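Okay, here's the structure, questions in a sec.
With one protein chain withheld, the remaining protein chains of the complex are depicted in position.
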Amino acid sequence: MQELDTAGLGSIRVTRKDDHTVVIEKDLATEQMVLAMGPQHPSTHGVLKLECLTDGEVITQAEPFLGYLHRCFEKCCENVDYPAIVPYTDRLDYLSGMNSEFAYALAVEKLLDIEIPRRVEFIRVIVAELNRIASHLVAIGTYGIDLGAFTPFLFCFRDREIILGLLEWVSGARMLYNYIWIGGLAYDIPSDFLKRVGEFIAYFRPKTVELCNLLTKNEIFVKRTIGIGIMPAEVAINYGWSGPMLRGSGVKWDLRRNDPYSVYPELDFNVPVPDGKLSIVGDCLSRHLVRALEMEESLKIIEQCISKMPATEGFNPRSAIPKRIRPKAGEVYARAENPRGELGFYILSDGKSTKPLRCKARSSCFVNLSAMKDLSKGQLLPDLVAIIGSIDIVLGEVDR
Amino acid sequence: MGLLDAGIKNHNVLVTSVDNVLNWARLSSLWPMGFGLACCAIEMMATNASNYDLERFGIFPRSSPRQSDLMIVAGTVTMKMAERVIRLYEQMPEPRYVLSMGSCSNCGGPYWEHGYHVLKGVDRIIPVDVYVPGCPPRPESLIGGLMKVQELIRMEQIGISRADALKKLAEKSVDPQFVIERERKAAEA
Partner (left out) sequence: MEEGKVFSQSVQQSAAAYAIIHEKFGSAVSAFDANETMPFFEVLDARLWRDIALFMRDHAKLKFNYMACLTGMDYQAEEKLGIVCNLESLSLFNHRLAVKVKCERDGGFIPSVACVWHTANWHEREAYDMFGILFTGHPDFRRILCPDDWEGFPLRKDYKVQESYHGIKVPY
């Protein structure tokens, strides 16, 4: 229990119960205050503005204001050809460009109804999973910074740099790749690539343990995240949560399993959900744990892909790319599991033009963030940072 | 010329001008404002982190505009954000420098044509000293840009205003095409 000093005007008691929930009692007449957080704030992960109505340290309402990074993705899509949209999808979720491209390629391929060579599928899965690890590393590293731990950030970025090096080797760019094209890939992988990825896996396995010791088992970190921002499963589904957020609430739902695409059905991996032993199901720590465990699963997936990859001499990754991408009239909603959740593309084609009539990106962060109001109600102001960090937003995807 | 390069002749005595000392102090503790706008901000973070380690240049991001000398506009500035950027710029103490990082803040980047909500170039609202091209610029080129800012500071002296210094900096620049061709020829030979 913590008694806050209120200069004799009354008292505020903050009690942390055994089940880690926080109870705040007060017999003090306080005034509501509006506190604007952002759009330039070190822990809003970009240009997000939160308008908090606070009563002392307690948040009565936190309302997100978006649009500070609205870059007109959908308008651009309507004005460029199908293949030219790929670079724009990179810039949606700039931490996981490969995954965004993958989802978009899936959507257009579904509309075109074309067959993809198996080797291409495996390469796609490898790069997407590598990118997933890189993205989770950023999420975990910056989450550490938000809660006052600077070292994990440096550790995470050190390892992320290796992945970026690998991805740069295949695609030529560090962050925004334009590598997965509709119907194929920009290039085949370099000859030694799989060996180097294997070396990376061997290097990275122990590092996940190190990271776990540094952050997940860190007393301060656990205290600041456990029992904060609890979201029950039904509400999470109603809010449309997906990805690690939904799994953090205990729902075993992963599009790679439940709506399988590409070669994921052939691969063996777990979908980690918190069991309630280390954390309370649905709180910030659960969401962090899911991300930490998922990196391990991604490593497993990559390993299997390396061993199953069909080696083809003189393989041309562009062989299945149609000469002219002009899908027949129709519409499609296709989705893939991004590091942050379900990234879906709704595309409407009129069958005549080489540009989509409408292309909408259903971004996971946008949907996940919409629960902010409910999540933060009644929490303490410092915990707000923990909650935002656990949602792991990328503003490029929120605002598009 | 930097102070340390000037050479130490007598025991423990440095002879230099006040200008040089001041500039040396300013340029070796450039504190940028740590605010990221978009994808470029991630590269800026990567530059700050372990592998590229900006701190060896004395560059360490500050969270408040009032403590910073340099504003790195890293990413797309939108119409909604534009007024905030102006306000942040105005909150910075003089002398202040602006580095525009990435195509988006240079000219609108990939969104220049259809991005109705994107500001096409941050120089429409605040004066920019150094532009770093790229989408996103590699950490190396960001460091290059920061070193240009340092060079700019070094050139400023009593009687040499920022505008003059910028002009001199521009004169000093080499055409990259020339350098590329020279290197290519050297490689072929």
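Observations, loosely collected:
Letters A and B mark the chains as written, and numbering starts fresh at 1 in each.
Basically, a residue touches a chain if its C-beta (ideal position, glycine included) is under 8 Å from a C-beta of that chain, and two chains touch if they have at least 3 such contacts.
Just so it is clear, the structure is predicted and the values come from calculations on it, not from any experiment.
Screening A:Pro232, A:Gly330, A:Gly351 or A:Pro382 for touch with the missing chain picks out A:Gly330. Taking the complete complex into account, A:Lys110 is the one of A:Arg16, A:Lys110 or A:Lys300 that touches the chain left out.
Checked against the full complex, the candidates A:Cys72, A:Ala103, A:Leu185 or A:Ile321 give a single residue touching the omitted chain, namely A:Cys72.
Among A:Arg132, A:Arg256 or A:Arg362, only A:Arg362 touches the chain left out of the display. Summary of contacts with the chain left out: across B:Glu83, B:Asp164 or B:Glu181, the touching residue is B:Glu83. Annotation for chain A: contacts to the undisplayed chain at residues 66-67, 70, 72, 74-75, 78, 110-111, 113, 234-235, 237-240, 251-253, 258, 330-335, 342, 344, 346, 348, 358, 360, 362, 366-367, 370-371, 399-400. Not every partner is drawn; the one left out touches chain B at residues 79-80, 82-83, 108, 112-113, 116-117, 119-120, 124-125.
To be clear about the criterion, only the chains that are shown with their structure count from here on.
Measuring from the averaged C-alpha position of chain A to that of chain B gives a distance of 31 Å. Here chain B touches chain A in the complex through residues 34-39, 41-43, 45-46, 49-51, 63, 65, 75-76, 78, 80-81, 84, 88, 110-111, 113-118, 135-136, 138, going by the rule given at the top. Taken in their complex, chain A has these residues touching chain B: 39-42, 46-47, 67-72, 75-76, 78-80, 87-88, 91, 94-95, 138, 142, 153-155, 157-158, 160-161, 164, 174-176, 395-396.
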